[in-house]
Each structure stands twice: as structure tokens, then as C-alpha cells.
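Only one protein chain is missing from this complex, and each of the others stays in its spot.
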């Protein structure tokens, strides 16, 4: 108003002085809000009381509450967006570095959860990078474009209380431009897009996390979420290294999707506005940004601490018995004169054969046991043969023979290990104890209580009570 | 492959000739698909059988199914997008024209469903235009950008079967660029954005429709959805002009939102791909485009046929008893020296008073009737006074006195009207008939069966059976 | 364990004594959690340190974390459910009372936002009651059934660490039954249903709120959300009574729907469990219950304080010109021998005619003004005729003539009113002031700045920047 000559510089400075001298009394404000049920108006009252009577009319002059709230809202979203963007740029760096670092680390790419063709692990990282960049760029565009606008055009948006010049000037000071055509509020279309792009970003993060979780499954993990040296995996099972961060990312995605869905549905409002959107926005926007930032932190930490097992990647390739090259093999046979269809069929046959031979542990596969004892027996007489009695590389032996040693992955000292080994050896001198120890590795012992389950579910009316 | 020297022009032309000569046999294809459970492979077999043996190896060489399907998918989305964009441009024209046409048609803007300040109806159209343009521009951007890419990079996206050169050349012919970093499939992030922008567009359309529905409510409608001259509003109630097109738009929005939600959740997939997305995409994409186009058609038709009642707009303003200017009135009082807070309160008081005086039909308002007869009595002795017996402008009189006449809004002829009026006059000569006719306009008659409802719900155990 | 003879009563009491003597140290617990990244295990460590060494093995024996967490979770949901149910019963009472109170209060029922047939307002309340009871009953069923179960069956749910007897005994003490067949966790199907029924309940509440909002629209409101005597409706427009509570209910519904959607998607998990669901549940369950309770409080308050205007209900009926009985009228004509189809058409014609005659303020309706001055002129020369100059019942006159008086709806005193009236009369003695006061009630004045809007939107490249 000063630059437009609607208020003298002197009067402005008086108002400013009194307001700065009296900081906002939040308690007073909240109490007034309880009384008049209008938070912005209560705020105006809180402020105005410190302005000299004759100048009070200039404060909030001709404005509607959302002339204040909308620009503030845009600035808050902008500030939150900046934090997200900064984290994203770090994420992009991490992915770029991984792509380059593992450019020649060979792995078995998987489609449908089945080994497909070879690729480098760097290539997989490259894909993550591109996917993430897609989501990030789209987010950046809408943050920049949609948050560049706001409004200060009065109760129905046609400048009855304020003028277009005041709007332009005031918004300009906040680095915002007028959104001509706003009603009492900004069109929620602008913010819906931001919520969508945020949840898409978390969607990409979750896709990466899912690849990581799948590669970390026990058996032949090709990589694993780093595990703190003092971390506890499970309160029951000490051997567990659960990828709980990566799993959390699925939960965070579902949260982000839910928040975004809510935000999108606030596009609808009545005529020049109703206030359906307000309660939702007060909760969902902070929560959506928190969830997005949490997701970025979790995935960045997981990637930075990722333990990669190139040897296991090789093991997967080796175990594929050459299947990793069936595409080229098929083309090669065609090149060598095989009929197109037959080349496909011959390679398909070869691929099935190599696994059949490997899988003909027929006695086990074909006889369905009728008791756990029979099951154990079929196992010990099968291909693998009394596995546990013959080898040392089992915790059964490591513990009962006191073979513990220090490990890089656990915060444990030589002294502790020594103490434990001594104690263990002493314990297992007792043949009774050794026997009862060995007992717990027997499936028939471990599963003895499943009986109760089957009885309850299949032989009582339990299912009907569900 | 020809331009890259991987296939002679002559061989290419032979292949082309044989394929063109033999159109695709869809039945053969479908039958083969049933046999091998792979639709793209079945298609390749259908085509390949017509190519000379020695050239068959060039067809689908080294490609994975999605090297064919993804570019085709992008082209289909592009073509569908073009149709939507064309409709949108028409919509923008309609809104621009309305904004200009009604630039000086004055209406009472509403916030929270309450009269707020004045605006022109052109201003409301301007807002619709801006909102729509926001959603349209965002859609256009992602249609152009995201559908500019595709892939032809083999089974895991690193060119084992095909080369980057072939990809670039082949996609180029389709006006597409390679999306470097794709896996077996394109990242669904790209398409999720399109689904989101489509559903946002329908969201804006529904917001406009909602404003139209609210303005069309009976009482003092300021505009109404055009109604066909032969249209039937309700099978029971002949007087109804239901805004069924505008209401349908809410249903269409819910459909679009549902489809978009499904599409968005297909970003997640396993490693280099699994095929979760396929069944959904085959149904949701066509349905989402259909729903979007339907929404555009319905809103365009509604706007083009919109019947605007400027007189009713004035009536609303008139009935507000000056409240349309409370904002300026309050500022004016401040200008005239009133204390800021008191100016607000005084105008608030004035605004409440004018309606209190208008609403003091005290006998009616304060005595809750205990029977329908008492209700009718309080009505006839109230402010409005035996309304139905005194005036002619009721269908009760129009019908019973045979006062029908031709109307612009209904396809009805003078002859029909004449015939009906004659018939009616004859009927209502009979005082019995006239009496029983008048009876049906009595609330106590019309509502006589509500008794049963109250009894069933409040005096039986019905609620417990729900 | 004591009742099953697996622990002596004496040992149990020692453990209990030490634990009770040492209250939980939340800080210690949280610190430990930070170290080992496992909150339940950290809690076990916190507790166990107070148990005598030789008895520590009995604490959390063979249990997995979720053997503790799942029963606790069920109990928390149960307790929250009880609070919701209590509020619901109050809501049912309110609706029953309203149904009975307004059993004979006649209103014009609306379909498609158009007056349809008569009903009592009690009937509308009855519908709300039945709808609410449907949602409430469904919620009660799942609260009772689904929260009657829990699990304490070890790390994969087949009792390796604990026995079925311990499970049954321990859960029994918590008034829970074993869910035979659980994995490490309970199946989320059980809880999904609860989230769905909660959001459905809010859905019903919102449907009621929507009816209330529609009836409260300015013009001829049939009821209104109660408005505090000190409440402020709008910071700009003192006359506003905005139904902000009812509007909030739409936002609360969108929140509830979003939370429920997230919860439902946690049914999916990996094999015997992964921990995707945990972060979401920690946030969404409390928030969903809060939102549900808030919705119940808001709607109950709105209904309890609802201001009903039976006179306006009559006005609506009166203004329908008999259309409220078209259904019966049509049937009556058929009874009197009219052809079925013609009876429909004749009544339809009558219904259109009565409104045409009422709406033929032709000069206004048919000439679209080309300036605001022309618009004003057409108004003053139209049906309504220089409305503002002739009547006193406008805030223009009430203020400028100092006609304020005390009102029931505002906390204002006689003294204040007197003071204001005096002040106003003094002010408006000045003819300049009176003139400038009257000016603000002129549309051409109020809308003078729309010009800028149209120019910006239609004559610059603004639309392209969106």
C-alpha cells in the first residue's frame, strides 16, 4: 500500500514498530479463537490491538482470511518442497555413483522373479536412477510452476476489498505471482498435482526397495540391507537380519498414496469455496511431506549401507546352467539354420532338462510323508544324506563344540567369545545336554505342536466362528 | 535394420510383400494364444508363417514381446490423448465465450453456500476457464513429454538381442525416442502421471458441474441444465427437470479417480518386471479415456445448452437485503470513524436483523405440530394464508380450470392443449372430482402413510435387523 | 504358566514384585531401541534387568515380539471401538428424538436438488437414523467378532516356543480367543474390515451433513447450523453464517477414507509376515479413530444446535405452485379417464407453465448487458423496480437511518445498539457520506475491478503460463 500511495510511509512504520514490539501472544490468540470460532480473525484481533486506533483500519483492510492464508500456504509448501528436492539430489548422486561403481559387476537380471538375461548391477542402478529422475523432474516442475502463484483478491476473487495492484505488489514481495481467476481460495488443482508427484516419488523409492528386498531373500542373497553391529533382528530368532527399513518403505508408500488420494479429492468445492479442504490439509500436508522425507532417508541409508555380494551373483548365474543365454542361443541356432520355431523349442527343452536332472531327488519329491518322522527319514536317506551329523558348518556344531569366533558384523570381543566357548564346551560335555541340544534341530521335535493347530482348524467348528 | 545395413532392402521388401498380402487372421491368432498362453508370441507365429523360411529369422529378431508392445502402447495413449486434447480446446472456447458473454451479468457469489459478494457471472466462467486450463495444461505437458519415449532394448533393457542403433532408428520411425534405462518394460511412472492428469481434468469438470447443480436447485434457480422438449424428468413426478447430466459427472469423476488409483499402483513391480500391470492396463486405460471423453461431452453439452436466469440472479441479490455489500459497508463505517471491531459488529447486527424481521412468521416457527392437520392449520392461519385457495398460479388451478397453454420448453401442440383443456373442464364440472382433486394437494392426505414408517422403524425391532 | 504348572506361583510372585517395584523407564527403553533398532526387544531388556538372574529365562520365554504386540493391539482397538460405540448410541438417540419431534413438520422432499414430493422433516430424520444404524450395526459386529481373537503362537505361528495351552490361558485372561492359523502376526483381513466400517460410518455422517448443508443454503434456508453469539462468520463479510462444522465433515470423511484405504492395503504381506504394516498402523489407527470421533462430535453438535425454520419449509412448498403433488395429480387424471401418457404430459405442461409465468421478467432475462451500468438499469427498470430505494428492510437503510436493534442471535447490548445508532445518524447527516455509502451498494461500483481480471485472463498470455 505504501508503494501504491495508499498508506503513508510514516504510518506504515508506526504500525510495523508497534507490531514488532509486541510479539504474537499465541495463548491470547487461541483463547480468542475458542470464543469466535475463526482462527484467522482471532489472529487479526490479536495483532490489531497493538496498533494505534487511527491506523487500525489499514490492517487486514478489505482482505478475506484466505488472502493471508493462501500465500502463507504456498510459501510453506515451497519451503517443504525445497527440503525434499535437496534430499532427492543426494539420492541421485548415490544412484549415479552406484551405477558407475558396479558398471562391470555381473548379475542375473530377473523378470517375473525368474532369472532372465545377464546385466551388470550398474545397469540395474542406472534404471533406478532413470526412474527416480522421472519422478523427481515431474515433482520439480510442479513445485516451481504451481507454487509460483497465489492470490490476494478478496472474498470472491474480484478485488472488491483490495485492488489488483495491491495484490501484484504484495505477492511480488513474497516472490509469488497473482493467479487471476482464483475465487476466495486458490484452485486445489494446483496442489493436487504436488501431492500426486510426491506420492509418485515414494512409489519409485518403493519400487527400488522392492528390488532390494527381493535380492536380499535368504538362500542366495545378492545384497542385504546393512545391519547394525548391535542391532537385534528378532526377539525370538537371533540369526535374523530383517530388511525392516526396506519393508517400511512399502508402508510409507501406502501412507503417501492415502494422503495424496485425500488431497486430490479436495479439488471439489462449492461455488466460490466451502471449507471442506481445511482440516484435511492441516493434517495431510505435513504428514505427506514427513512420510516423503522419511522414505528418502530410509532408502538413502539402505543404499549407502548396502552390502553387495558379487560372489552370490555369480552363484546365481552358475546355477542357471547356462539359461542366462537362451535368447542368444535361440538366435544362434536360427543363424545356424534351425527353423525359427524349432530353435525355440530345442532351447526350451534343453533348459528344462538341465533342471530336471538337477531336481530328480525323486524319493523326496514324490512321496508325501504321513508323519514328521517319515519326513525326517526321507530326508536323511535322500540326496542330501544325514546332513547335519556330517558337517561342522552349522550352528548346531559351532555351539556344541564351542567354535565361536569374532565376526566383523557383530560388536563382540575376543574375550566374550572365549568366555562363551569355554562355557559351551563345559555344558556340552554332559551327554544328556548334548542329546537334548541335538533334539531341537529335529523337525519332528520342532513341529510337534502343529498337531494342535490342524486339530483346531480342521476338526472343530473354529472356521465357522471366523 | 535396412538403414543400418543389417538386412538387404530386397529381403525387406519380400517380407513386407508377403505380410501385406496375407492380412492378420485374428481367429488363428486367438486359437494359438489359447494353446501357448502368450498373446504376443502367438501373433508372431501368425505373421511369421507367411514369411519365406530363409527370412523368418529376421522377424521379431532378438526382441522381447514388450519391445513391440511398449511402442504400440505409447502410440495408442498418444492417439487417445489427442482426442481428449481436441475436446478440451473446444471446452476452453466455450468457457471463454461464456466469460465474455456474461461479463456484465450480475450475480450473487457464494462461499459456504451462503451469499457473499457480488460478481459477474462472466467472472465465475472465468474461474472455470482458469481451473480448466490448469488441468488441461498439466495434461498436455505429460502427454507430450511422457509419450515421447519408448523402448526396444531387449528382454532386460541392455540390448542383448537388439542394438541401440536399431532402437533409435525404429522408434524414430514412430516419432518416439529411446528411454535409456528401461527394463523389459517402460517405467510406469510415466503413465501414472497421465492417469493422474486425466482424473484431475475430470475433477475440474466435476467442480464446474457442482457449481451448476447448486445454482440449478429449485426455489430460485439461477441457471438450469437444458431439458429436451420430449425429455421425461421422472417416471413418477412430471414436473421434474433433473440435472442428470451434471450429476452423472460426479459418478464419472469417481470412476476416473478409481481408474487412476489403480494405474498409479502399478508403478510397483519386481526387478526387471513382472506382469501385474497388464490385465489392469487392458481394462483401465480404455475405460479411463472413455470416462474422460464422456465427461467432456456431458459438460460441454450442459454448458452449451445452459439456460441462464439473470432475473433470478437479481432476485437473489434483492433478497439478500443488502448483505451483498457488508464487506464494503464495514470498511466504509471504519472510514467514517467507527472502531474496527464495532464496525464489524454493527454490520453483523444489521444483517441479522433484516432477516429476523423477514423470518418472524412466529406462529409457524415456534409451535411444533403434533399432527398433520395441526400443521396444515398453522400454515393456513400463518403468514402465507390459505395460499392455495387464493391464487391461480398453481397446477392445482391450471389443471382444474383448464388453463393449459403452449410452452416453449415442451413439444406440445395447440391442438393437444385445446383437447386437454376441454377434457379437464369437463372432468372438473363434477364437484366430487374437484373435491378429490383438491384433496391431493393437502399434506395431511399426501403424508398419511408416513405413520407406517414411523411405526416400523421406531416401534418394532427393525433397527436391530439392519 | 503358573496355572499350567510351568512356573511356580512363588517364582511368579517374585518376578511380579520386582517388576511392579520398578516402573518402566521410558527413556532407558528409547535409548536402547536406538541402539538395537528393535523396540519390543528393547522393552524386554528394560523389564528383564529388574528380574533376578535365575528367573529371567521365564520372561518373554519362547515368544516372538508380536506375541506381545498383537494382543495389545487388539485390546487398544477394542478400547477405541468402545468409545466410538458410546458416541454412536448418543447419535442414535438424537436422531430418534428428532424423528419423533418433527413427525408432523411438513417439508418439500428433494430429489436431484429439485422439489419432489412432500414429506415430514421427521421422515428425513428417520432416514438418517436408519442409514446410521446400518453403518453402526456393521461396525459393532466386526468390533465384537474380529477383536475377539488374537495370537500367542510363536515366531511362525505353530507353537515352537510356546504351547497352545499357554496361548489359550494367556489370551483368556485378556478376554481373547486364539486365532488358530495365524502366522507371526494376525491376518490383517480382520482389521481391514474395522477400518472400512469406521470410514463407512463417517460416510453416513457426511451424507447427513450434506443434506444439512444443502438445506442451509442462503435464499430460503430450511435449517441452519447453530451459530455462536460471539461467533465470527467471515473476516471480510460480517453477515455470513457459514456451516463450517458441516463442511468440515466432508474433509473428515476424505481423511477417514484415506486412512481406511491405507489400512486395507496392508492385507498383503510376505509369507509368514514382513513388517510393511507397522509404520502405517502406528499412525493411521489413532488418526482414523480420532477423525471418526471428531466426526461424531461435530455432527452431534450440529444436530443438537440445529435451528429449524418450518416457515421456510412452507415457503418452499408454496413457491412450488402445487408441483409437490404432480405424482398424485397425474394418477388422479388417469383415474378420471385421461390416457396414461397424456396425463403425464398435461401435468408436465402445467408445471412448466406456472414457472414460466413467474419467470417472464423478460427484459432482464433476454437482454445480456454489455456494461455494469446497463445491467443496473435493466434491473431497476425490471420486475423488481428500484428495489433498494424503496424499502427499509436492507442493511443499507438499517445502517444509514440508525435502525439497529437488539437481536437474539448476537451478544449485543441495548447500550451498544443505542450508541451505534446515535453514531450512525450523526455520520449520515452528511450528504456526502450518505452518497458514498449508497454507492457501495451499486453493482457497477462493486464490480469495477473485474475489468482487470478479464483483461489479465483473456487478453494476456496468462492462461499459457498455467
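To keep things simple, chains are lettered A, B and C as they appear, and every chain counts its residues starting from 1.
Simple rule for what comes next: a residue touches a chain if its C-beta (ideal position, glycine included) is under 8 Å from a C-beta of that chain, and two chains touch if they have at least 3 such contacts.
Keep in mind that what you see is a predicted model, and the values were worked out from it rather than measured.
Here one chain is not drawn; of A:61, A:96, A:177 or A:290, the residue touching it is A:96. Only one residue in the set C:77, C:98, C:116 or C:171 touches the chain that does not appear here, and it is C:116.
Touching the missing chain, out of B:26, B:79, B:283 or B:434, is residue B:283.
Summary of contacts with the chain left out: across B:15, B:99 or B:155, the touching residue is B:155. Where subunit C meets the chain that is not shown, the touching residues are 45, 48, 53, 56-57, 59, 61-62, 64, 109-113, 116-120, 123-124, 126-127, 129-131, 134-135, 138, 141-142, 154-158, 160-161, 179-184, 187, 189-190, 192-193, 196-197, 199-200, 203-204, 206-207, 210-211, 214-215, 253, 257, 261, 264-265, 267-275, 327-328, 331, 334-335, 339-341.
Counting the whole complex, the residues of subunit B in touch with the unshown chain are 35-38, 40-41, 44, 60, 62-65, 153-155, 157-161, 163-164, 178, 180-181, 213, 228, 230-237, 242, 244, 247-248, 250-252, 254-255, 257-259, 261-262, 265-266, 274-280, 283-284, 287, 446-447, 449-450, 452-453, 456-457, 462.
FYI, only the chains that are shown with their structure count from here on.
In terms of the distance between Cα centroids, subunit B is separated most widely from A.
Subunit B and subunit C have centres, each the mean of its CA atoms, that are 24 Å apart. Rounded to whole angstrom, the centroid-to-centroid distance between subunit A and subunit B, based on C-alpha atoms, equals 34 Å.
Centroids built from CA atoms put subunit C at 31 Å from subunit A. Residue positions of subunit A touching 2 or more other chains, listed in rising order: 62, 154-155, 157-158, 160-161, 180-181, 257, 261, 265, 274-275.
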